Structure formats: C-alpha cells, structure tokens
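Removed from the display is one protein chain of the complex; every other protein chain stays in position.
For clarity, chains are labelled A, B and C in written order, and residue numbers in each chain start from 1.
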Amino acid sequence: MLEALKEEVCEGNMALPRHGLVIWTGGNLSARDPQTGLVVIKPSGVLYDHMTPDDMVVVDLDGKVVEGDHGPSSDTASHLYVYRHRDDVRSVIHTHSTFATAWAATGQPIPCCLTAVADEFGGPVPCGGYANIGTEEIGEQIMAHIGDSPAILLKQHGVFTIGATIEKAVKAAVMVEDVARTITYAKIVGRIEDLPPEAIAANHDRYMNRYGTAAASTGVK
Amino acid sequence: MLEALKEEVCEGNMALPRHGLVIWTGGNLSARDPQTGLVVIKPSGVLYDHMTPDDMVVVDLDGKVVEGDHGPSSDTASHLYVYRHRDDVRSVIHTHSTFATAWAATGQPIPCCLTAVADEFGGPVPCGGYANIGTEEIGEQIMAHIGDSPAILLKQHGVFTIGATIEKAVKAAVMVEDVARTITYAKIVGRIEDLPPEAIAANHDRYMNRYGTAAASTGVK
Amino acid sequence: MLEALKEEVCEGNMALPRHGLVIWTGGNLSARDPQTGLVVIKPSGVLYDHMTPDDMVVVDLDGKVVEGDHGPSSDTASHLYVYRHRDDVRSVIHTHSTFATAWAATGQPIPCCLTAVADEFGGPVPCGGYANIGTEEIGEQIMAHIGDSPAILLKQHGVFTIGATIEKAVKAAVMVEDVARTITYAKIVGRIEDLPPEAIAANHDRYMNRYGTAAASTGVK
Partner (left out) sequence: MLEALKEEVCEGNMALPRHGLVIWTGGNLSARDPQTGLVVIKPSGVLYDHMTPDDMVVVDLDGKVVEGDHGPSSDTASHLYVYRHRDDVRSVIHTHSTFATAWAATGQPIPCCLTAVADEFGGPVPCGGYANIGTEEIGEQIMAHIGDSPAILLKQHGVFTIGATIEKAVKAAVMVEDVARTITYAKIVGRIEDLPPEAIAANHDRYMNRYGTAAASTGVK
C-alpha cells in the first residue's frame, strides 16, 4: 500500500544524511497521505545506507501500525501529534543536526539577526521546553511554540521541521542548520542583534510571495 | 542569445556549491556581456543541481527582462547597480557563505591581520550597512564602501564579490570565506592585530603584479 | 588463521577514516575471537588506504604476537588490558577524533546535557587521568573510570570505545565525536546544564531496550 509515498519518504529520509543533518540511525522523516490520512515513517534504528522503500512503516493517526516489518521511528508519537493538530502539514522531520542542536542544548531560540532567518522563518526559530521522547509531550511542546515557523528547537534534544511538502520540510531542516551554524560562529566574532520587526516582515513577505517566481522583480526603479 | 555567456554564467553559478559557498537555491552569480551591455544572471529560486544554461535570465542594465523563462535572481537590482557604476566589473556574486556571513552578522569588517587578506583584498574586507533586499539600497551600500576590494560584507545579510572576470569574482568569494574562517578561529585562539600599512601594501603589490607570472622572482639575493 | 575475523577487523578499521575519526596512521580497532580468546588488531603505523586483512596482527591476551608481518598497534597493551578485565567486550577502538579529544585535552567529561548523550552513554562520557602510551596504565585508567559507558576520554590524549560487537564499538566512536562536537558549539552559544537523573535514566532505558526493535511503540496513548 502507498507504494509511491513510501518511495518519496525513503528518498526524503536519504536526503538527511546527504545534507549532513543526521548520523548513524538518528533522525527521521514522515509524510501523510492526503487521501487516507495514513502516515508513512522511517523505521526505528535502521541505517540510512541499508534503507529501502519497503522498510518504511505505515501508521494511522492514532499510532496503530497498519503495515511494516520494522517498528516505527521512536519519534512517531511526536509526528502524529503534529499531523492531528495541523491540517496544513504533510511532512515532519526530526534531526539532531549539529548547530541547531547546539542552540537547543542551551534552550535558546535562534535569533532573527540575519536576512536568511527572516526569509525562511519569519522571526526567531523558537525553542520548546524539555519533553520526554516517545510520548506526546514533544508534540505538545511543538504545537505550543512553533507558531508560523517551519522549524522548532526542543530544549536539550534537537530540532523538528514541518512542511506542506516533503521538500519544504527538508529545506527547513537544511536552513535551520545553516543559520544556526552561521550565528554560532558570529558569536565568536562579536555582538549580534535582531533585525527590526519591519525588516523581518519585509524579507519574509518577499521570500514567501515573490522569490522563485516569474514575478521576481529586478527591483530597479 | 548570448549562448556562450549563458554557459559561462551557469558554470560559474555551479562553482558556488562546489566551493561550499551556497546551499539550496541561495546565492547567485551574474556576468555582463561587453558588446551588448546585457547581463546574464541566475534565475530566482532554482536549485543548483537542476540548473542548465537555458535557465539563465538576460536583463538589460535598467532591469528589463530581455529573455528568460524564470524570474531573475531577487538580487538582480544589486548586481545591475554595480554594473552601472563600475565599468571595470564584468561579474558579480552574492552568497551567504558561513564565515563571511558570520562577520556580516556583527557588522564588522574582516581585519587585515594575515598576509592572505592583504594579498587578495589589499586591506580589511569592508562591511556595508543594512539594506533592503530587492531594491537598489544594496547596490548603494556596495558602491559607498567597497573601494578597491573585490569583496564586501553587507550587515546582517551576506557577501558580494566583483571581478573583471567570472573566475576573479569566484576567487574573491572563495578567499573571503577562507580568511573569514581562519580569523574566526583565530579569535578563539587569542588576540589578533592588523598588519602594518607598509606590510599590507607590499603584500598586495607582489600578489597583484608578480604572483602567478613568469616574472615571479625566486627572491634570492 | 582467523581469516574471517581479520577481514572484519580490517573493515572495522577502514570505517574509522570513513567516519572522519582518524587521520594518517592514527587510531586503531581490535576484536577478540570468542573461541580462541586471541585478539586481531591493526598493525602499527600502516596507512588506512594501504591496509589489507593480511596486515592485521594476531596477539594473545598476554601480548605475545601469534601471527603478523607488522608490529601490532602501539596501543595493544591498552586493548588487551580491557579484554582481560571485561568478558563482555569483543571490540576496542582508539581514536584522536577532533572534538572528543578537545574535551580530553581539558580533562573534562562530556556532560550529559542532551538526550543523545543519555541515549548512547547513559550519563556523562567519563574522562580518565593521563597515562603513558604503550604501557598498561591506559588500560588501568579505562577500567577505573569507564563504568557502564561504551566510551571514555583519556586526559590529554584521546578516546577509547568498547562494544559487544565491532559495530557497537564503531557506533560509540561515531556518537562520542558527534555529541562532543555539538556540545563544544553549544558552549559558544550559551550555558549548558545536565539533564536531571530521571530523564537520563528514561532516555537510556528506552534507547537500550526498545529503540530499533519491532517493540518500538508509537507512544500514542
């Protein structure tokens, strides 16, 4: 069942090590089938190099395993909580990517001190409180703090990203690591400060609504 | 039109991820055709892996799209402003490369504390003020602060480089990231200080005028 | 003799540079044959690229070379000490991996401030005192301080990991470097704090007993 989505989810998971966001069996990506409402997710504890679409696990929104030879990712409950509370989300990703997790370790949001943060996240990348893995607490923290951001840090744990497509969730996972990396190094260089709210709003609006379209203006008056 | 230049510009853009200077669809490179004065630039929001010469967008110096299926880079206005104000520039690059952007985040120039900085940049790498993306403000900041440097940081944003050839602009983008990286780590190690002006001038003169030529002397007296 | 194990040990050693844990001829992995009690170990000072299973050295638990054209790793005494004192250990690894060794340089354990540390190590990664290489002092420090952790730092030296299989020892070497890297960067970002003991125990229990099994629950109540 859901063979096409299993392939997409397997490929999406493979993108995580390719972008340097996960190691060994860590991290996981899921996607929801809009027709059936079922969720396809990475199996628990399987190495990325050995993973095939057939290893993906299908679960329903209540956490019942519908199909799969492996146990589902130990973060399944968190993914499902998000799907149940956000109809717009079709893909969820969890990683311990180095720099985003460095910020999570301190419990601090990533400040919106660069245009790249405003573009993709529309403000600081929020940080939820500490929550127990494998329960619904993580989902609760995500819903309580993520707002309109496609990414959220979880204190002393790692990062979750969401998207209307697998590609958008992967992009958020790549971008949150990238801005976390840059801003970590910026803290060695000197003092950083938030962009003013109107600059954040202007960047985010341009990036969300005109970037990458034929309507991208050359900006020359 | 401009098929040869489109290929060069496409290849120049592909050099940016190969040198680790950009991720996803970020960053962009353009070049100006000396005959027609037209500018070929990366399309907005297209992934590097999927880019072909045919995706490049041709614009005139006033920002009118002359040819192209995609919208031009959202930084087109900044590129064009530079071309209109600097006849010697044939290529412009914009990136958010990690370490150069870390310095930009703090609004500080990269100090000329290493021979490598003196060689390539002839002094500190300047940092322009914050400017709105997609308008001509960025071009104005570049012109106001770049002086004789092939690279400039833009506060809370990223880096622009310029060159008389595509290769020279790419080299400046590679070198500014490299010296920013080294000097960021140097700040962990200890105190850094500027080279004296006469040492900066001597290094820059040697590098610009004799390095890489048959006239490179062995220096033995 | 022990041809199959020599191949496994050679492959295990090759995994170290592939995971970025060693350079040049540094680092080494050994494994014990459960039947004979003999230990197969990397030869001393041989480049990873040039290594074949035939280069592996077979020693007995008292340090007598049983077979091999090369001298055994200069860390052989430390490996053997561990095998003699821990029946459960079938593989030992030594590396100078960058971030774990950065912590070792300061003589500090890696704090258990992230779920990833609790998962794999069940507490802080301990740090033994300085010990002379090539003697049994290192083995003594390992036994005195490793406890239930699969990894230990050695002050001003590097890291040792142990496992019931080669794969588990390699995994511990990969994970200790990963958490050391993340927490080093976290120290740039801000203040870190240990997880509370009950959170550490809950994470470690889940990871050791349910992670990667069909019994991995979806956690939905």
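Here, contacts are C-beta pairs under 8 Å (C-beta built on N, C-alpha and C of every residue); 3 or more make two chains touch, one makes a residue touch a chain.
From a predicted model like this one, the values you see are computed outputs, not experimental measurements.
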item	value
Which displayed chains the hidden chain touches across the whole complex	B, C
Residue, one of B:Cys113, B:Cys127, B:Ile142 or B:Ile162, that touches the chain absent here	B:Cys113
Those residues of chain B which, in the complete complex, touch the missing chain	113-116, 171, 174-175, 178, 181-183, 185-186, 188-193, 195, 199, 202-203, 206, 210-221
Residues from chain C at the interface with the omitted partner, ascending	23-26, 44-46, 59, 62-65, 69-74, 76-78, 80-81, 96, 98-99, 101-108, 130, 132-136, 156-158, 184, 187-188
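One rule holds in what follows: only the chains that are shown with their structure count from here on.
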item	value
Copies chain A and chain B touch via same or different residues, half shared test	different
Chain centre separation (chain A, chain B; CA means) in Å	31
Centre-of-Cα separation between chain C and chain B, whole angstrom	44
Residues within chain C bordering two or more other chains	none
